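Read the structure below first, then the notes.
What follows is an incomplete set of chains from the complex, kept in their original frame.
In order of appearance the chains are A and B, and numbering begins at 1 in each one.
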């Protein structure tokens, strides 16, 4: 199949920031994203697990965003404006998609 | 004094405390016992729904008390005030930074609804009545403390020069927090539908209540135990002392407020408990948004690992004994 180059951005961020991040993405012209639940993890701030959270406060989510390479920079800037002061990780991977006009 | 000990002991071997202890011990022993997140959240919705509705129905039954408005006001003032005391205490007792100290302080100005529920179930066992609208006071005390904490940080120049201004939309987000909305909503519905409404759903919200509370406290024990195990390093003596001294201080102010308002003995106990308890739901979420630089391990460990168990086991019996001694009830 005929494929086109795109970028897959994966943002792991605190669940409380979901609304702010998605608003920022939409403002940056991102056409779509998918939110995955995160069970737990480990990082500089230690180990945590979703089972055993009474509080909405400490869970995280992963936001996956497939974009046209041209849109990568605005996306990263928008994401970092939100992630900046917050716990989180951002990674970018090259990928191929079929219908390029969608991203 | 003898009475307090007997009461404390009786309280200590009640099912709800023992299930909390079971969870705590299981977490420390690294058992894989766990309650699914959705089930824990379901139980907390149930508790808010039941406690709110019963409070409202009780207000409907007894008429609107003259003191209702004043009690709400007193709650709001306490919630604004307590963080300043907590902040001063923390800066004296511990080496916490301004941001961390303010974040902790916010938790102690706000309240823990499960501690409130535990106190009200101790009251029922002791055969003491209380004002139904104390549930509304609990709701009113959830949020103001957050503003005090943000003000404390702003005064100090904000976190890393970010300024301490409140992001637009945050206040609305705090006030429309799910647990506040459910508690206040259920209270209102209970007040509107009254005895008739209560009779329809009584066998759902009254009889199984204690059992659900046991399971919920099992989970709280698991969470508190796990938190404490993983952050043992953090708990320097100063913090530990704060985690016990602050609820006693809060209770003293609550006692004062309760007496000024002329509440019943049960009402005084609840006012003391609310002031003594520390939030671990609404405030942590608000802090993650507003003060992300504050270390969540500190405030969660203090609120859930020290103060919550202290109130549950020793605090509530003390508050009850003191209130009875003072009011003569």
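A few remarks follow.
The rule is short, and it goes like this: contacts are C-beta pairs under 8 Å (C-beta built on N, C-alpha and C of every residue); 3 or more make two chains touch, one makes a residue touch a chain.
No experiment lies behind these values; they were computed from the predicted model shown.
In this file the complete complex is built from protein chains present as A x3, B x3, though only one of each kind is pictured.
The criterion applied here is as follows: only the chains that are shown with their structure count from here on.
Measuring from the averaged C-alpha position of chain A to that of chain B gives a distance of 34 Å.
Remark: chain A residues 14, 16-17, 20, 45-47, 49-58, 85-87 touch chain B in the complex.
Residues 27, 34-37, 40, 44, 159, 162, 219-220, 222-223, 226, 230-231, 280-281, 284-285, 287-289, 292-293, 295-297, 300, 304 of chain B are the ones that touch chain A when the two sit in their complex.
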